[in-house]
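Of the protein chains in this complex, one is absent; all others appear in place.
Entry: subunit A
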Amino acid sequence: MDFRYLPMTENDKKDMLKAIGVDSSDELFSDIPKDILLKEPLKLKKPVSEAELKRELTQMANKNYNLTEYTSFLGAGVYDHFIPSVVDHVISRSEFYTAYTPYQPEISQGGLQAIFEFQTMISELTGLPIANSSMYDGGTSLAEAVTLSAGQTRRKKVLVSKTVHPESREVIETYARGQHIDVIEIDYKDGVTDLEQLEAHLDETIAGVVIQYPNFFGQIEPMAKINKLIKNDKKTMFIVSSNPLALGFLTPPAEFGADIVVGDTQVFGIPTQFGGPHCGYFATTKKLMRKVPGRLVGQTVDEEGKRGFVLTLQAREQHIRRDKATSNICSNQALNALASAVAMSSIGKHGIKKMTLLNMKKARYAKQKIQDLGVDIAFSGPFFNEFVIKLPKSVSEVNDYLLEKGIIGGYDLQTVYPELKNHMLVAVTEVRTKEEIDTFVKELGVVLNG
C-alpha cells in the first residue's frame, strides 16, 4: 500500500542505503536483540483510505449527542460558550499549530508574542502581575499551586474547601501524595466554605488555603473574610481557582489578597471536547515570580534594539534544573492559550462585562422560573451563572426524561456529594435563549409533576 505521508521512492531508498553502506534497511535494526525483534506484523486494524476513514469516524462522532444539537444546562467546570469564528481561523494557521516550543526565538516571534499577550490578559483578569504561558488545565494548575505553597512555606499541610471542583480536589490529592503534603478538606455551609471550620484549622502549620471563586456550586465565596482569616499568619498562602470569565464582572481575586490565582480558560474559545484539551492558567505575585511552574515569555531586545520575546527565567524549569526543579511540566497548552487569547481579544474590554451579564441575567431568569415551579433553590447567596436546585426526584431520572426532549440536564451533585441527594447543578450561559430556558423549565415541570 502507498502512504501519502511517506515520500521515499524505491530509488531514493536504494540510493540512501548505498550511501549509508548497508544492503537493506533491516541491517539498521540489527542492534535490536533477536529475542525482542518482532517476527510478526503488529495486529492493528488495516490501514484505511482518507475517504473511508472520514466516513467511519464521522459515523462514530454521530453516535455522540453533541451540544450543537442538544440544549445543554450542564456546566460543572466545563462550559458551552459561544466561540467566535476568528478563533478557529487563527489556530488553524499551520505556522502556529505545526510549530514546536519556541526554543529558537528568532523564528518564533509570532507564537512568543501571542503568549506574551495571553499572559497580559490573564494578569488583567486576575489582578496579579505575573501569569505564565499556560498549564495543562485548571485542575493540575491548582495542584501545582498547592505544591508551590508547600515548597515556598516549607509547610506540609494545606486546607482545601469542599466547594472546590471535586475533580480538582482529586488531582490535588494525587499530587500531594507525591510531595507528602497533607490535604485537609473544609466543609461548606449554605453553599460556601464554612468559615468557622476554616478558622479552627488555620495555624502556623498551614501552607495554603484553596478556595474556588465562583465555587463549584456557582456561589460567590466570602473572599474578604476568608483572606482576613488566612492572613492571621503572614506565611499562609491564599490560593484561588477562578473561572476567568466571571472575573469580567467580579472583583479580581488579587484585590482580596490572593497569592496565586489559577483556573481554566476553556470558557474563552475552547470547545468542551469531552474534557480536553482545555487550558490552565497560573497567575501570582512578583514575590513568587521565580517559583512559577511552566514557561514564561518575557520581553527583551535584539542586537539592534528591536523589541522581541523569549522564553525566560528558565532556571526554574526542568530542562535546566532537572531534579531540583519544583515542577516537571514541559509541554503545556500553547495552542489553546492562543485560542483563548484570540477569544479574549475578540470579546474585548467592554464585551467581557456584557458577556458576563448575559450569563448572569439568563441564569437568574432560569432560577426564577424554576422556583416558580415550586422547586427549592439549595443555596441563597450570590452566584455567577450556575445554581443548585433540589428536586423531589432523582437527578438521573429527571435527566433521562429531559434527554428524550432534546435537553442535556444539569450535573448530578449526589454522585460526589452524597448529602446533596436529588440536587442538580444548573448552568446557564449566554448561548441559551429564553425559549430554550422556557422549554427546559416546562419539561422539568412535566417530569416532576408527572
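Here, contacts are C-beta pairs under 8 Å (C-beta built on N, C-alpha and C of every residue); 3 or more make two chains touch, one makes a residue touch a chain; residues count from 1.
Please note the rule applied: contacts and distances are computed from a predicted model.
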Open item on the list: As a check of understanding, state which of "Probable glycine dehydrogenase (decarboxylating) subunit 2", "ABC transporter permease subunit", "Rod shape-determining protein MreD" or "LutB/LldF family L-lactate oxidation iron-sulfur protein" is the UniProt name of the chain not shown.
Closed with: "Probable glycine dehydrogenase (decarboxylating) subunit 2"
TODO: Quick one: say which of A:Pro33, A:Pro418 or A:Gly450 touches the chain that got left out.
DONE: A:Pro33
Open item on the list: Which candidate, A:Thr205, A:Asn232 or A:Asn328, sits in contact with the chain we can't see?
Closed with: A:Asn328
